[in-house]
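As you look at this complex, bear in mind that one protein chain is not there, while each of the others sits in place.
Chain lettering (A, B and C) follows the sequence in which the chains are written, and residue indices restart at 1 in each chain.
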Amino acid sequence: MHALTPKMTAEDVNIFLGRAFPQLNNDSSDYLATDVFPGGCTVRLNAGDRHLRPGNTVSGPSLFTLADIGGYVCVLTHAGPDALSVTTNLNINFMRRAEAGPIDGHCRILKLGKSLMVFDIAMTAGDGGPVVAQATGTYSIPPRKP
Amino acid sequence: MHALTPKMTAEDVNIFLGRAFPQLNNDSSDYLATDVFPGGCTVRLNAGDRHLRPGNTVSGPSLFTLADIGGYVCVLTHAGPDALSVTTNLNINFMRRAEAGPIDGHCRILKLGKSLMVFDIAMTAGDGGPVVAQATGTYSIPPRKP
Amino acid sequence: MHALTPKMTAEDVNIFLGRAFPQLNNDSSDYLATDVFPGGCTVRLNAGDRHLRPGNTVSGPSLFTLADIGGYVCVLTHAGPDALSVTTNLNINFMRRAEAGPIDGHCRILKLGKSLMVFDIAMTAGDGGPVVAQATGTYSIPPRKP
Partner (left out) sequence: MHALTPKMTAEDVNIFLGRAFPQLNNDSSDYLATDVFPGGCTVRLNAGDRHLRPGNTVSGPSLFTLADIGGYVCVLTHAGPDALSVTTNLNINFMRRAEAGPIDGHCRILKLGKSLMVFDIAMTAGDGGPVVAQATGTYSIPPRKP
């Protein structure tokens, strides 16, 4: 894989997300980037009441959203903030119940091409906890306007 | 495939969802079942402001939620309301932008086994509109207590 | 979806496959197209000894190959025979055991864009038999040379 160099920090990303997707967090910090590094990033869901299903389990859609954001932060930081990228495919496996609290998404770029980025993400409950869900996805990167 | 007979109507399902997942709709009817038939169901997302991304496009997580609910309604109506089923895998392809308004999810059971149900769902914008997203998923059905 | 018009018949496809992929069938007709229609196609695997696993079940890789060929025939017939298309993603669910004999793959195009085609395929054992496997996939269509 050729060298992957991020063009934004986690702090830059959180400011960008707050402007571009204000409804994502509703003035809280439910979803945020905690690290950006060459070839990947770490994102976090601070799972609270509104992300839980009966039984106090973090819901599937909340974990899907975390996976999708992980991919988006990878595209944003590695392909540039002007990219109007969209998810074209996402495959997710749910493996264990997760309770309220932080869920960390460890995301890496598997391929960054001209028109597609492929990534995977392992979501763990807390620091070093077991993998609760794993996803693989593809973002379509639109052609740059000359 | 052996005969598949639903044990609940769409109306039964909506009453059940309102009790079991009150946070899903927040006193509105964003997500609901509109039809249940042997081997499948139709579910609907009435996409409003809170389901949109910048550009007024229905968000990926909102369509994922619709797909997940379609599978859940299939399990609920065909395997029984006491089943504590959970999604184990969901693969979704996003194909076209969808604007605010009704999105219909046409869901069918591909396999109903003792411990797994496999389904697919085609999501169309409005009545007879193009397919905006398609998903395939698996629900794990826990063993019945004797 | 805008009108989809195939540019080749099933017979054209089989002649093309025999030339382009001689190793696929080794002078037999294990994999072939049986129908091409607007927006989709039907492909067949005549499953014999070399496609079986212990227990006389058609192997996963043989069904994967049928799914992949179904998508390829869709691209070939609808986007043109000069397209150097490649599979970028394929998700397959295996649902029932299949024995030796014909397996029909009912394949439809979910989206035909400029750079991507998305399809799904339901594979049935014999004519009108149960679905033994279902797959969804994406082909990348390279830009045409001017």
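By definition in this document, a contact is a pair of C-beta atoms (placed from the backbone, for glycine too) under 8 Å apart; a residue touches a chain by one contact, two chains touch by 3 or more.
Since the structure is predicted, the reported quantities are computational estimates derived from the model, not experimental observations.
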Which displayed chains the hidden chain touches across the whole complex: A, B, C
From A:T42, A:T57, A:N91 or A:S140, residue that would touch the chain that is not displayed: A:N91
Residue touching the undisplayed chain, where the options are C:N46, C:T65 or C:S115: C:T65
Absent-chain contact - pick from C:T42, C:N93 or C:T124: C:N93
Chain A residues that touch the omitted chain in the full complex: 1, 91, 93, 95-96, 110-111, 118, 120, 122, 130-131, 134, 136, 138
Interface with the undisplayed chain - residues on chain C: 20-21, 23, 50, 52-54, 60-61, 64-65, 68, 86-95
Positions on chain B where the hidden chain makes contact: 88-89, 91, 115-116, 138, 140
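Note that only the chains that are shown with their structure count from here on.
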Same vs different contact residues, chain A with chain C, by half of numbers used: same
Whole-Å gap between the CA centroids of chain B and chain C: 28
Whole-Å gap between the CA centroids of chain A and chain C: 33
Sites on chain C at which at least two other chains make contact: 91, 138
